[in-house]
Each structure stands twice: as C-alpha cells, then as structure tokens.
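Of the protein chains in this complex, all but one are displayed in their positions.
As written, the chains take the letters A and B, and residue 1 is the first residue of each chain.
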Amino acid sequence: MTRTAPFPVTLASDFGSPYPAAMRGVIRRRTDAEVIDVSHDLPRGDPRAAAFWLRFVLPEFPPAVHCAVVDPGVGTDRAALAVRAGAHVVVAPDNGLALPPARALAGEETRRATGRGGDDVDVYRIDGFDPASSTFHGRDVFAPAAADVREAIAASVVEGTTGGTREVSEALQDLAWLTRVDDYADARLPEPTVRDVDGGSAPVAVEGEVVVVDDFGNVITTVPGEYVRGRDRVRVNGESVPVGETFADVPAGDPLVTTGSHGYAECDVNDGRGADAFGLSPGQRVEFRFG
Amino acid sequence: MTRTAPFPVTLASDFGSPYPAAMRGVIRRRTDAEVIDVSHDLPRGDPRAAAFWLRFVLPEFPPAVHCAVVDPGVGTDRAALAVRAGAHVVVAPDNGLALPPARALAGEETRRATGRGGDDVDVYRIDGFDPASSTFHGRDVFAPAAADVREAIAASVVEGTTGGTREVSEALQDLAWLTRVDDYADARLPEPTVRDVDGGSAPVAVEGEVVVVDDFGNVITTVPGEYVRGRDRVRVNGESVPVGETFADVPAGDPLVTTGSHGYAECDVNDGRGADAFGLSPGQRVEFRFG
Partner (left out) sequence: MTRTAPFPVTLASDFGSPYPAAMRGVIRRRTDAEVIDVSHDLPRGDPRAAAFWLRFVLPEFPPAVHCAVVDPGVGTDRAALAVRAGAHVVVAPDNGLALPPARALAGEETRRATGRGGDDVDVYRIDGFDPASSTFHGRDVFAPAAADVREAIAASVVEGTTGGTREVSEALQDLAWLTRVDDYADARLPEPTVRDVDGGSAPVAVEGEVVVVDDFGNVITTVPGEYVRGRDRVRVNGESVPVGETFADVPAGDPLVTTGSHGYAECDVNDGRGADAFGLSPGQRVEFRFG
C-alpha cells in the first residue's frame, strides 16, 4: 500500500459553497498534498469565533499546513500571515484568526512529545502574492501561499522521515517571501469574570459570554467547564438548571448545563436547541451562579 | 500512477460542521487511509432514518471501514459496535444505526460475487477507548476505533491483494479490544401494511410511513416501489395523484408518485417540494390506495 504524503493542507473558511472549490483547484495545481476540508461554515465575518473552532479542531491533526480564511477586511491593507506552531503552519489573514489555533497546535504537540505544555509560535508576514481580485484573497493569496509553504516543507524533509519542528522552522526561514514579524493581531477570548464574596476561596458566580452556537443549538460559552463540573445545579442568568455530564442526564426536551468536548460550559437542551430555550446568541453575557 | 491504498475510511454523522473535522484529524493521525465523507447532515438524532440513508449509499463503495455516528445516547452506557459485513466494517453506536447498512453491504457483496443474496454479519463490541468527553464519542471513540480497525485490516492483507471477507474476518477476530456479541440494537424499518378485500390477491391499499424528506423535498416512504410502479394513478391519503417514472412526467409544479433510486415509493413535485404539497413529514402515516 502507498503511504499518503505527509503534511496535508487543511482548508477552513466562512465561504459556504462553491467558492472553496476555487481554493481546492489552486492548491491542487501547485501541490500533490492531500487537501482536507475542515469547515467552510465557520462563523461568518467573525475571526474570534472562528478562531475558537479552529483552536478546538486543528490540534487533532498531524503536522499540516492549515489554510484558514475568515476575512472581513479582504482587500484592505491587513497583512497575510504564516504562523509556525510546532511542525504545523497556519496561513491566515492578520486579523487574530491564526494565533489561538497556533498556540493550541504548539501546546498540543509539545504536550504529546514531552508531557508538558508550551505554545511558542513564529509569526511571518507573507509577501509576493499579487491578488487578481480585491474580494477573494482565499483564492489569490492564502491558497497559493499555503500550497507553496507546504511544498517548501516537503522539499526540506529528508525522504523517509516525517519532518519535525526543526525542519519546518528552517523551511520557513529559507522562504524569501516570508518575513518574521512581532506585531500582529490576536483574537484571544475574554477571560471570564469570577465573583466571590468577602475573599472566600470558592466563587459564587462566573460571568462570561457566548462564543458560538453550534449546529445542534448548543450555546458554547467562554466559561471553563471546571466551574460547573460536578455541581448538581447552577443558575444561568438567574434560572436554575441541572448540570449534567451528557445530554441524556435529563429528559428529552429539558435544559441542562454540560462541559462540552472543547472544555467550556455549554447551555444545552437534550434532543433540542439550547439557544432557543436559553434565549442566548453569540456575544451575549451569561452568568453561572452557584450555591 | 500510484494506486490509492484500498480500504478507505468513510465518515457519516449528524454533526453538521465543524465537529467532523476533529474526527478527520483523529483518523489522519492514526492511519494513511483515504478518508471519504459520506454526509454530516444525516437526520439529526434519528438512527433509524440515518440507517435508511446509509443502507442506500454505502453499498456503492468498495470494501471500506464506515464510521457512522448518529448518537442521541452519547455518554450513556450504550456500547460501541464494529459490524463486519462482507469485507466491509461498520463502526457505530449500538442504537440500531449499524445493522441496516451492514446487511445491505453484505447482501450487495454476496450478490456481486455469486449472483445470489445473503446478509451475514458479525457483530463486535468495541472496548478500550477511554473517551476524554461525555458528548463527543465521534472524536473520542468511533473515529480512533475506525482508524485502528482499518490499520488492522491493512496489516492483514497481503501486499498486492485487495483483501476479502476472510482476511477482514480474521483481522477483526485478532483484535483484543473486540468481543463478539449476539445482543444488539437493530433499526429495521417497519414493514408496510397491505390491505386486500375478501382475500383477493391484488392489494387495494398499502399503508406505510414517511422515513425521510430529502433535500429536494421528496417524501420517501417505507412502501416498496413495486406497489406503485406501472400504475396510472394512486390515491395518497385520499388524494388522487399520477404515478410517473420521473419528475418530468408531469408539468412543473405538479405532484406525482415515483419510485426513488432507493427502491421506495416517493411523493414528489416536479420542480417543487413534495413535502409541502403533500403536507407530509418524517414519522407520519401514508396510505397508497389503488383502483
């Protein structure tokens, strides 16, 4: 059996269909790498929410070049970035989208190798791709840049090895159209606000916000699951709701709070849509109150 | 030209986007097998309707490991199954989803080889995957199990051969984390009720139910097409409707009954949505009355 060539190119965007096909074509014309679609239904025009999803799913992949485009500033003078994270590279507009998944990729790779964390990344500005359009840099800049980064990495990896952080670092350093930069946008999620009473060690409430509502209608918040896990009930914006490990811990149609597979507290309904039941949508504040 | 390694992994779920990307990443990390998306818009939380679709589309594939997750009971103690069907394997939760496509896969493969039917399957329980989450066993159990089953099969197939039922059977028997079981859920579609009069041999009516409404709005029923095919008109829940071979047998906007490509009677509208015109949705009863 043949082995798939390492270093696939993954594709993620908010483009829906059929625009991503143009990106697949451009990439296939420049490289034989495997092309894997991550999603083309990322939150439209919302780099921070898109970064949440990419931070969640990209670390599952083996080393790859991840081309990610959620780009409300397309055609303005915002730069294009290539961010090295371990042996991964994230190619994306300079609007904050790249950094959260890049840190997660670097941390996960370090953790797998050493058992410890670590999220060092190198950020490069991409030059030299002259876009034919002002509205589709996914096709004109990010897809060809991702393909060419991938080819540069593949060329630097000695036959029979898979290539590690060092080879990928060197491959990027050798590309004339990449320039190391220290100044770039970063779409960190806001830290939740923890409220306690009289300096007590246990929080009485944690306030965060809704990052995204997923396709099931689950409301994903910025509050880490550790604040709700193990409790019997919490009050969500004043309303008392059971805490469960999984949906089936409450009857069908009933609301619950769980810790999602991404590690954050979710407001859900078993066999229903949490967003409707809780009346919550992205950007809204959500308070979990205990005791 | 290189040949694609045999035994691709197919992926099907009701997860929408972007959760399936996490599954693709997990699989790609564990195997070089080709990964082919079947659909991630299977009927949400409805293993029986999802099984209908999988029974329809999976038999078109060459031998593969099919990872299918429609799992309203995720995080409960329902088991995970690997079902061998000919040289195919279906990896799915133990909620009925796996068996209808597995029987179809076994039957189709036997028919192709011998000209006769046959739907023997071996059902195994999957153990040994300790899920990190209670709500995303697609990522934590089913994807890695499917990848590892595929690798076990690939390792057992002699270089240059494609691998048949015997090799796949032996590969599964050798896996310590698979245990043969005789007790498992099965989501068979209900048999339609055939009504005749005074013991006459020709039915006067057949009553079934709506399984799914497809993306075109076509209403797919549990009534085999043989009951309607060749007739001029039938009454659908009392309303007389022409029977056609294809949509264009009636003017645009008009209703008709056809036999779909899956072999079942459909209630359709040419260039329109049958579900709207007939007022039918999944789970509802539908009676076809003749003469």
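A few remarks follow.
Simple rule for what comes next: contacts are C-beta pairs under 8 Å (C-beta built on N, C-alpha and C of every residue); 3 or more make two chains touch, one makes a residue touch a chain.
Since the model is a prediction, treat every value here as computed from it, not as a measurement.
The chain not shown here touches subunit A at positions 2-6, 15-19, 21-26, 28-29, 32, 34-35, 44-45, 72-76, 132-136, 139-140, 154, 159.
Hidden from this view is one chain, which touches subunit B at 1-4, 8, 10, 12, 36-42, 53, 56-62, 214-216, 245-249, 258-261, 271.
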